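Below is a slice of the complex: some chains, not all, each in place.
Read from first to last, the chains carry the letters A, B, C and D; within each, the first residue is number 1.
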C-alpha cells in the first residue's frame, strides 16, 4: 500500500467515504432526480406518472406548482423596483430561506466567535462555561422549537406580551410571518452559535502560540494580533463552520415546523417535506423542489468557493 | 537611550532554575553577545528582556524606565527567534513587513524598507515565497529581515545565523556590524559560534547553568578568563587543562613540572591543588622553542590523532604512555592529554614521539577547588618580555 | 509608569474601585502625583477609566467578564425556562416567567413512568456513538487524503462530498426507505429478516453519511495545517503513512478531531428526520430519543412538562459527558497518546 | 437484533391512548379479551405499535411503511381525514371483498354514515377501512355562568342557539363572571381549521367547499364554492368574534374570541376553559370527558353542537345550514403487504361487534361508530359523555366530514392558510377566498389532466 503513488493512495483513502456516500446519497439522489422528471400521480400503486421533462421545474419557478406556498413567485414590471411579488415576500420560500440563511449565519458567526474567544481564555470554571455554551447545541430540534413555541404562546409564555408591550411584535407573533421569522431566527442563533463557537474554538486552540510571541514583540496590539494572526489562522476552520451552517440554514425545517409552522414561515425544505409527506402524493413535485433547493444551495456554496478560493490555508 | 539593565533576574520553571540571579548592564549602542552551553538560560534571559517571559524575580530596565511587566510591544525591541517562528500564512514580504504594517507606515516606505532588508539578507526575488517553500537558511534570513526592518532601539538576536553557511555568515556578520554602527542600536546577541562572538561583540557575557560567569570584551574573555568554565568554554578547540599540585618553587603535574613562585599567588598555598591551562596554539614543537620568549622545559609526548583543518592541524598528544584510550574521545579533561595546533605543512604524523614546549607567558592557573583564575601568564622566571611573535609558513 | 503587580494579578477584574493607596506596595514613590489625584476628587468610575487608559489589559479583562456573563445568560435562560415548564404541573401551563406555575418535581420521575425514556436515551447513545466512530474513521482517511495529498480531482471530489448537504433530507427519503426495507439475504443472519429497518444500521448508515461531510471538512482543515516536517520525521522513523496519521497527525489535530467527534455525536443524538422515519418508534427497535420525546405528545394534548423534563434529562447529562470527554480526548491525544 | 412478532400476533399501530386499553393486567377487562369474547381465534393476539400521536406524523409513518411495502404493521389505524388517499393508492385491503357479508351488512347499516364515507373507495364505494371510532366536534359551555348572566340554556343541547345569540350570551357571561376569555376555538393554520372548526362554521352559514355534501369524495368535476357569500359571511363573523368592530366584520356580533386563537389548536384552546377561565369552547368528545367529570365542572358543563348561522332551509347548498359537527375519528385498515392478512381480517371482524365497541367506549371513552350504542352504555363506566347522549346523537345526525379525497391534504393546506390569513386580517375575506378558489381549481384540474 505504501508503494502506491500519491494519487492512487489518495483514491484508496477516499474509497470508504465515497462508498458510503454512494449508498446513502448518490444513489438516492439519482433516483430522486428521475422522479422529478415525471408527472405526479396521486392514485394507484405507481406513485409517478409519465415522463414530462422539466415541466415540474418550470411550474416551481413560475409559481404554478401544487404547493401550499410557492418556491418563487415574482414577475417583472416596467417600473421601479422592476420586480413584482406574486405573493408577499414572506410567502415565497426562496426569499424566506435566503433571508434566514444570511442573517442567521452572520449573527451566529459573530456570536460564535465571541463565545469561542471567551472559551479560549484560561479561567476557573472554564469547563462549566463550556458546558453551558455547548448546551443549546445539544438540544433536539423538537425541544428547541418547543421552548420558543411555548415562550411565544400568548397564554403560556411571557414572550408575546413582553415583545408586544415594547412594540416589537404583534399579539400573536407565531401567526405573524414577520414576527415568527424573527423568533425562528433567534431560536436558531441561540442553538447554532454554539456550533460555530466549537469549531472556531478548535481553530483557536491549534494556533501555534509562539507566533503570538513574535507578534507581540513586533508590536501588535491584542486587536492586531487577532486580525493578523488569529483570524487568518482560524479562517479555514471558520470557513468550514460558515459553509456548513449556511447549508444547514438553507435547509431549515424542523425548527419552523415545531414553532410557527411552515404556513407562517415557509422555507424551501418545508415545501419539500409538505409535498413529500403532505398526504397528497405529489412525489415528482417534491423531488423537483428538492432538486431546485439543492441547486440554490449549490449556487450559494459555489459563491463561497469562488469568494474564498484564494484564502491562505483555505480549503481549496 | 536604549541602555538595557537586568537587575537580579531569576526565572524558575517549577523546580528548574533557568536563569539564576543575573545582573548586567548593556550600554546604549553596545553589542553584547551571550554565550554558554546549551540550556544555560540564554534564550530565557533574552525573553525576559523582550517581555515574553516575566522573570520570577528581578527587574528589567530599558533606557531609564523599568519595563518589568510592560507588554513586549511597548518595549521598543525587535527579536530574531531561535526557532525562527515565521507566520505560515504570510509570504516573505508580509512576514518581513509585519511590524511596519502594524505601525501604519505608508506602503511606499514599507516596500522600500522591506526591499532593503531583503537585500541585506540576500533574499531578493523571494519576497512572494511562502515559508514552507524555503530552505532552512532562507527561513532564518527572513527571520533576521523581519527584525532589522524595524530599526528599533534594541535588537535581540537568538542564534540568528545558526542555519547559514560560512560565507553567508561572514556576509551577515558584516551587515549586522554595519547596522549596529549606522543605527547605533543596542544589540544583545546569542551565538554558539566563537568567531561571531569574538568579532562582533563589544563584550561577551558567558553564562553557565543560569549564572553569569564573566562579562568582558572578547579578548579579555579569551586571554583572561575568570574561571575554569570560561577558560574551557571560550576558544575552539578548547584550552588544555592539567591538574597539578603547588610545590615549593613550582607546580607538579603527572607528567611535567612548571617553575613558579607559589608565594605570589593569593588564596592558595603550597600543597593546594590547582589546574593549569594552556591553549592548543600555545603548545609548540620543541624545535621552535627558540622563537618563544619564555618556553617551558620540554615535555615528552606522543602524537595520537591528527585532525587536519585546512588552515591548521590539530594534534592530539598523549603525555604518559596510555594504551587503549584515544584522546580524540575526550580531549579536554585528563591531564595526560594535550591538544596542539600546528600549521598544515609541519611534518608530524600519527604515532610519532615528540617533545613539546609550552609558552609560559600564555599559561593560566586556576584554583582546582573553586575554579577561580589565579594567574594569567607566568612571567616570573625570566626577564625578557615576550616581544613580537611571528608565524612561519 | 504603571505598577507591575497589576499585570500579574489574575483576580483583578478591573471593575472594582480600589483604594488608591493600596496600589502602591512600594510605599508610594509618587506621593505628589497621588496627592494631586486626590484633590481632583475623582469618582470611582473616573478613577477606573483613568486606570484603564493607563492599563488597557484591565479593560480587556473587564470586557471578557462582561462577555462571558452575557453569553452565559443568553444560553442558559431558555434552559431555566424549560426547567420552569418541567416543574409546572400538567395543565397549568400559563404565564410562566421566572417561576413555575406550581411545583411538580415529580415530572422528572413521571418521564420514566409514562414511557421507558431511558431506553430511548440508551438507543440514541449507542447510535450516536457508532455513527461518530464510523464518521471519524472514514472522515479521517478522507481528510488525510484531501488535506495532505496532492492528486488530480481533489477539489471536484471535495465539492462532491458536499452535495449530500445540499439536499433536504426528505429528498433521500423514498429511495432510502426502499433500500432499507429491501431484504438482502446476506443480512439475514444479522437482522433476522434481512432488512435494515428497525436496526441500528438503518440509522447509523444514513446518519454517518449525512454528518460525514462536515467531519471530512473539519479534519481536512486541521490535518492540512500540521507541518510536513513532523509527518516526514514519523515516516523516516518507520511508520507508514497511515501510521503517521494515527500517531502524529491525529494527536496533533486533537482539537479538530475532538470537535468533529463532538459535533457528530450531538448531531446524531438529536437528529430529527431519519430518526423519525427509519424506525417504527419502538424503544425495543432502536428508536432514538426523538421518538421518546415525541411520545409525550398526544392527538389533542401535549404533555409539555414531560417533554421539557425529558429534554433536560436527555440533554444535560450528554452535554456534560461530551464536554468532559472532549477535554479528555484533547489531552489524551496530545499528551502521551503513544504510551503503550 | 432478532425481532418480529410471533406467527399469530397481529401488529396494529395505535396511539398510546388506544394502546392502554387493548391489554390489561390480570382479570381487568380489556379490548383483547373483548375481541376473544367476540369470537376472535384465541391464538390471535394483538400487539400494538405505538406511534407518535400527532396525526400528521402518524400519516408519515404509515406512508413510510406502505410506500416501502413493509409489514408489520398488519393493521394501520388511519385518521378518517387521510384514509382515502391510501385507498386510492391501492395500499389497503378491500374489505368489501374480504369481510364476511354478515359483518359487512352490519357495518353498512349501523355505522355512522359520515365516517363510513371516509373509509370507502370514492369510485367503487367499496369499504377499505373499518371505523374504530368517530369523533365529533362539540361546543362546550358553562351553564352556570350563562345562567348567571340571565340566559336560559336548557334547550341549547339539542337545539343550538343562533350565533348572534350565542355571542351575546357568551359576551355577557364573561363580563358578568369577570373571566378573561369568552369563546375559545381553534384557528391556527393547520388541518384542524380546514377540516373542522372552519368547516363547521361555514356549514352553519350554509356554505361549502365544493357545493354541498354530495361532492365531498369525488375530486375533479365539482364546483368550487369557497368564494360564495355564505363562506365570506362565516369568515366575517369569525373576524367579529376575534376583532370586534373592525374591517370585514359582521355587524351585531360581539367580540368573544381572544385573538390568540389564530395560533391555537385543541390543547391551547381547551386550557383556559378547563381552568375555568372561559365561557365556551369548541372541542372534541375527549374534552367532554375531561371537563364534565365530577371533579371538574360536572353538571355545570353544557354541550351542544355548532351554533346556527342560517337555518337549513335557507342554506344555499345541500346538506348545509343549521347546526353542524365536524367529523373526526379513526379507521382500521389492513395492510395488503401483511403476511397475516387472514388474522388481521378476523381482528377487524371482531372489532365490528357491539361488545367490542362498547368495551372500547367504556374503557377509553372513544365513541362507538354505531352511535346507538352510546345510549346503551352504562353511564358509570363511560363517564360524563353518557350524560350527553342526545347531543352526541344530534351531532352524528349533523356530522359534516371533510372532503377527504386524495387531493384533500393538498387542498386542506390551501384552505387553512387562506382562512387563517383572512381571520388575521392579512387579507380581505373576499380576496382570500377568491385566491383560494383559484388555487383549488388548479388542484382539481390536476385530476382531469392526469386522468386520475
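Note that contacts are C-beta pairs under 8 Å (C-beta built on N, C-alpha and C of every residue); 3 or more make two chains touch, one makes a residue touch a chain.
Since we're looking at a predicted model, the values are computed, not measured.
S.K.: From the single copies of each chain shown, work out the full complex composition and give it as a label formula.
M.R.: Overall, the assembly in this file has the formula A x1, B x2, C x1, D x1.
We adopt the following convention: only the chains that are shown with their structure count from here on.
S.K.: Write down the chain pair with more C-beta contact pairs when A-B is set against A-C.
M.R.: A-C is joined by more C-beta pairs in contact.
S.K.: Roughly how many whole angstrom separate the Cα centroids of subunit A and subunit C?
M.R.: So the centroids are 18 Å from each other.
S.K.: So how far apart, in whole Å, are subunit C and subunit D when each is placed at the average of its C-alpha atoms?
M.R.: Spacing between the chain centres: roughly 44 Å.
S.K.: From the C-alpha centre of subunit B to that of subunit D, how far is it in Å?
M.R.: Distance between chain centres, rounded to whole Å: 97 Å.
S.K.: Give me the residue numbers in subunit A that touch at least two other chains, ranges are fine.
M.R.: Those would be 47, 155-156, 277, 313.
S.K.: Scan subunit B for residues touching two or more other chains and write them down.
M.R.: Only 71, 88 qualify.
S.K.: So in the complex, which bits of subunit A are touching subunit C?
M.R.: Against subunit C, subunit A makes touches at 1-2, 6-7, 9-11, 13-14, 16-18, 20-21, 23-29, 31-32, 35, 47, 111, 114-115, 117-118, 121, 123, 127, 129-143, 146-148, 150-151, 155-158, 190, 194-195, 198-199, 201-203, 205-206, 222, 236-237, 240, 243-244, 247-248, 251, 253-254, 268-269, 272-273, 276-277, 283, 286-287, 290-291, 293-295, 297-298, 301, 305, 313, 315-316.
S.K.: Quick check on the complex: what are the subunit A residues that touch subunit D?
M.R.: Where subunit A meets subunit D, its residues are 39-45, 47, 49, 64, 66, 68-69, 153-156, 160, 171-172, 174-176, 261, 263-264, 274, 277-282.
S.K.: Which bits of subunit B are touching subunit A when the two form their complex?
M.R.: Those residues of subunit B that touch subunit A are 50-52, 71-73, 77-79, 81, 83, 85, 87-90, 98-99, 102-103, 146, 150, 156.
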